[in-house]
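The complex appears here minus one protein chain, its other protein chains still in place.
Naming follows writing order (A, B and C), and every chain is counted from residue 1.
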Amino acid sequence: MDVMPKWAEVVLVPLISLLLAAILSALVILGIGEDPVAAVKLMVSGALGSTYGWGYTLYYATNFMFTGLCVAIAFHARLFNIGGEGQAMLGGLGVALACLYIPWPHWSLALIGAAAMAAVFGAAWAAIPAFLQAKRGSHIVITTIMFNFIAAAVLNYILVNMLRPQGSMDPATARFPDATKLPTLHDILAPLGIEFSKAAPANISLLVAVAACIFLWVLIWRTRLGYEIRAYGHSESAAKYAGISPVKITMIAMIISGGLAGMMAINNVMGEAERLVLNATEGAGFIGIAVALMGRSHPLGVFLAAILFGFLYQGGAELALWTSIPRELIVVIQALVILFTGALDNMVRMPLEKIFLALRAARAPKPERKPVEPAE
Amino acid sequence: MSTATHTERQETAAPAIELKGISKAFGPVQANKDISIRVMPGTIHGIIGENGAGKSTLMSILYGFYKADKGDIFIAGKKTDIPDSQAAIAAGIGMVFQHFKLVENFTVLENIILGAEDGRLLKPSLAKARKSLMKLADDYGLKVDPDALVQDIGVGMQQRVEILKALYRQADILILDEPTGVLTPAEADQLFRILGRLRSEGKTIILITHKLREIMETTDTVSVMRRGEMTATVKTAETSPAELAELMVGRKVLLRVDKKPAAPGPVILDVEGLRVVDDKGVERLRGIDLQVRAGEILGVAGVAGNGQSELLEVLGGYQTGKGSVRVNGTALDLTGNKSDGQSRRNHGIAHVPEDRQREGLIMEYQAWENTAFGYHKDPAYRSGMLMDNAAIKADTVEKMERFDVRPPNPKLAAKNFSGGNQQKIVLAREIERNPDLLLIGQPTRGVDIGAIEFIHEQIVALRDQGKAILLVSVELEEILALSDRVAVMFDGQVMGIRDASQTDEKELGLLMAGITDTDAPHSIEEIEDNLAHAGGDPHKEV
Amino acid sequence: MDYITLIQLFDSTVRLATPLLLACLAGLFSERAGIFDIGLDGKMLAAAFFSAAVASLTGNVWLGLLAGIAASMALSLLHGLASITFRGNQLISGVAINFLAAGLTVLIAQDWFQQGGRTPSLIGGARFNPITLPFADDIAQTPIIGPLYAELISGHSILVYLAFLAVPATWWLLYRTRFGLRLRAVGENPAAVDTAGVSVIGLRYAAVLICGVLCGIAGAYLSTALQAGFIKDMSAGRGYIALAALIFAKWRPWYALWATLLFGLFGALETRPDVIEALVNFKVQGQLLAALPYVMTVIILAGFVGKAIPPRAGGEPYVKER
Partner (left out) sequence: EPALIFDLGGKFDKSFNEAAFAGAQRWAEETGESFREIELQSEAQREQALRRFAEAGSNPIVMTGFAFGDALGQVAGDYPDTDFVIIDMVVDAPNVRSVVFNEHEGSYLVGMMAAMASESNTVGFIGGMDIPLIRKFACGYAQGVLAVNPDATVISNMTGSTPAAWNDPVKGSELTKAQISQGADVVYAAAGGTGVGVLQTAADEDILSIGVDSNQNHLHPGKVLTSMIKRVDNAVFDAMSDGPGMEKGFNVMGVGNEGVGVAIDEHNKALVTAEMQAAVDEAAAKIADGSLEVHDYMSDDSCPSLSF
């Protein structure tokens, strides 16, 4: 039985939480002697005020959608996959191999091929911890942390010793061939007569990410597999009763999870950098945890949280460009947003619930209503 | 506890407890509405009411677990503020909750002293508690092993620990919330002997139960609650079960199962030499042979932990076993990859598990999602690659109506239904599948009498349609009321199979203790000893 | 590998294990009380900064230590506020704390010292210096036990001894005192504690604050004992490794010691490719070497450590009324 109407829960609570985060951020900005109003203006106009800003915001959001979905699907099976970072790194390797060694005739085929490779590599990297958890009882949180470090070492080795073009200073692969160049939002929207900034890196991967959100929503809420994954996540004992195999669900959920993390690489590696560089993931795997938690593991929530983080990244970049505010301030703002919307949400919800209860009582003067059917 | 204190109290004759105008709401749910009640010292006061009537809430308020929105509490005539359990304990109140509040991986002794330690160091506290425990054990016959881990002892023992906890804190007022829901008849009898003992010492006891027989046999007065309100308080001697049932449910209730003699058909389930070894390597089933025919109910009786759960699990497909199990003549896979719940369902087996909250339902799932649970691969629930949620919801609405699930809202999460209605959701799901064989464990545990009546009717109706039913229950009364034949399990084996009409509680009770020569006389000690040495893992059945 | 090398290796193990051990015990207190804490890293980082900053400003490392502990406890309180009082998601709160510490330390450092997010180098009394235990110099030449005592046991900063003493102290507190009994109970079944008349909230706050104290010491150890000042992100993910060690240790104090020593040993081995090469008889490639501690952890976890069962009420806020 809900105390609050759904709109209050879905809109009001996050909004007030964001507001609180903003107020505290403003205080921090004041604290380091800058003007918070100007800073917010700059962030908003820089991130959302132009197609250019949107192009960057959406580019970052695309990364976070993939990693957020990665964490979310695992959460549904009650698995805490901290390994999105490593899985995304391996996904990058998959994309690089696909783009460098297969002569693609057209970007669309390249996208499909590279996405498949990325997913396979990411999934493989998640499958090992999944297997160890399912069969050996190794705690997935530790193994995925360890696999992040191992992935970094593997990638470092491969980039420095194998894929780096001879004589190149950069521990990165060669540039991918032109045939693998993905259309940017500018290219996609131009035929529709929409002017979109040419410079921004947001590309067709955004659509793939949105498709992944929808795919995941369908998977989780509309398919038997999703039903089984959620059931397992809620209650392992009940899942066993229903004939749902814990090993199977653990493996499948983690493989999908790793595959999604891996697919992030089509955005940052194939779409933006067009080559694989060291540390291409830049912590997006960890941001994915925050995104999934804030989005309550719901694909729509992940989508919105990813956009919010994309906004913070791009807004923060604009701040860094035009003011002398240090980049660490952005980290602090992110922390406050995560804290207020994700962990201190009850601080907002509890008083709101009281208000709504009081309103309800006022509206129904006779509280003689039959109690709603009780729980045990 | 000096005798002077309670004689004094009896002389003053103030109620041991008086509640005045207690109200409590959980969000929009009004769990208690303006409740007043008096309980006299040295009496046992029963409280009955349907699931969700607010009994546990009221007692939790008295114990300081919840805070009342309104109302006053008087202890021994004095207005007492009980903001938390500490205050309740200080006021001499002890409570045994419906769901035990024990730390499973602590020892009995540690659980007893938790919160009632003397001083900052454990050692002296433990030594002192050990001594008092011995004394309490002697005084009341409450024997427990102080060094056993709570997770390793049976529910009966766990309950003893809870009672000892209260006595150790020198409680004068003891609240027991559905104490017998998980006890065997023998254990229940013992509990009531102890309660009688405590009453004779002047302690006041409040007993919540769904079992009218217990009310009639043990209480002095009884109060009835309905939908958050106290509807009546009567002297037990001046009432009858039928009257109480009516007060509770608001209509006449049939207290006996009304069934025709069975007309057994061919053998549906044929179990031969079934063995199960658990994860720890303990043999839980040691060669079970039994048969269930179409159109009959085979009741499986036994003290919790003697293999009944494993029997259901292996038949239900989520425990591996050795031996032979045939359903309609086809052998079931007991170990391989066809040994799972899905395959069992394909064989026409339906299963109402013993623990609806841990197994039968996903508590966070809505009713309609739970209706598909285990049958989510049914083609009827499918449209293309997706699940046909509309079809499932429609089906749920129908089932909810047929089984009188309240409220009939398919979008309400399972956890928001009362226990009885949760059980109805499971039953509806399994029975409506029209199975050849229905496995059913503890069908009425924690369910109020209105719902029990309904559930029993459904089970008998299914039998009358010619289905085979394997019923596992720790309630001998239920076993005897429903079954056509009764198999008694002890220590992983079937001690004997009796015709329900030819046996009684006494004979079954002895079989349950592993004693087959049921005609010879046996001492309580012998029975207890036997039970104690059975290789059961009673905890599993909690 | 000769004896002296072994001693050196273990010496390095002890140094590397110390911050992990402190953080691991910190996590142990918190998680044993039912509050998951992935914010160990952030607390360590904040403590590393504030201890170095205050030590540098006052010249007194003890004041620095106190400041570090205070900073870490402040973050603990924040975690408590979110996850105990407001029953928020403990994982999110931990993530937020890590971000907050990473950002704020540099911001404040820059504001106070203008040295690019660093504190000035600590000298003299602003640093914890190694302690030479009695007779260490006298018996250093004695074979076997001489080097053992003089090199391995003697010559660490006081915080190292404190960390190692914290193990039996934690064990004693947890298993031999009333507080410990209640703390363990509240992580397993808070309702049992509540109905026994003990405040769940009070216990959990106490646990979280102890966690803060220990993380504070861990952070101070990094910046004022191992190093002579703070630089940004200097915790370098050690909080996460401590968390892994905690699970590895199955939430038990003595196991925590062995687990962190093992991680320390892996770390020490990584700095000694020569030793590894002598053992395996071929040259170990650099990145493989870097991955070694993690690979070893996975192997040990999969091969030798059974299922780790966390405190049953862990991660869930205690809610009486829905």
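Just so we're on the same page, contacts are C-beta pairs under 8 Å (C-beta built on N, C-alpha and C of every residue); 3 or more make two chains touch, one makes a residue touch a chain.
All figures in this text were calculated on a predicted structure; none of them were measured in a lab.
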Partners of the unshown chain among those that are drawn: A, C
Hidden-chain contact residue, picked from the options A:Phe147, A:Tyr313 or A:Phe340: A:Tyr313
Residue of C:Pro168, C:Gly202 or C:Gly237 in touch with the missing chain, whole complex considered: C:Gly237
From A:Ala26, A:Val40, A:Val210 or A:Val277, residue that would touch the chain that is not displayed: A:Val277
Contact footprint on chain A, counting only the chain that is left out: 56, 59-60, 149, 152-153, 155-157, 160, 164, 166-172, 175, 199, 201, 268, 272-273, 275, 277-280, 282, 313, 316-317, 320-321, 324, 326-327, 330
Positions on chain C where the hidden chain makes contact: 4-5, 8, 11-12, 15-16, 19, 115-118, 121, 222, 226-229, 231-234, 236-237, 267-268, 271-274, 283, 286-287, 290-291
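Heads up, the rule we're going with is that only the chains that are shown with their structure count from here on.
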Between chain B and chain A, distance of the C-alpha-averaged centres to the nearest whole Å: 45
Residue list for chain C, restricted to those that touch at least two other chains: none
Multi-partner residues of chain B (at least 2 other chains): 27
Chain B-touching residues of chain A, taken from the complex the two chains share: 1, 3, 218, 222-224, 227-228, 230-231, 234-235, 237-238, 240-245, 353, 357, 360, 367, 369-376
Chain B-touching residues of chain C, taken from the complex the two chains share: 175-182, 184-185, 188-189, 191-199, 312, 320-322
List of chain B residues in touch with chain C within their complex: 26-27, 63, 65-66, 84-90, 95, 97, 101-106, 110-111, 113-117, 119-123, 125, 165
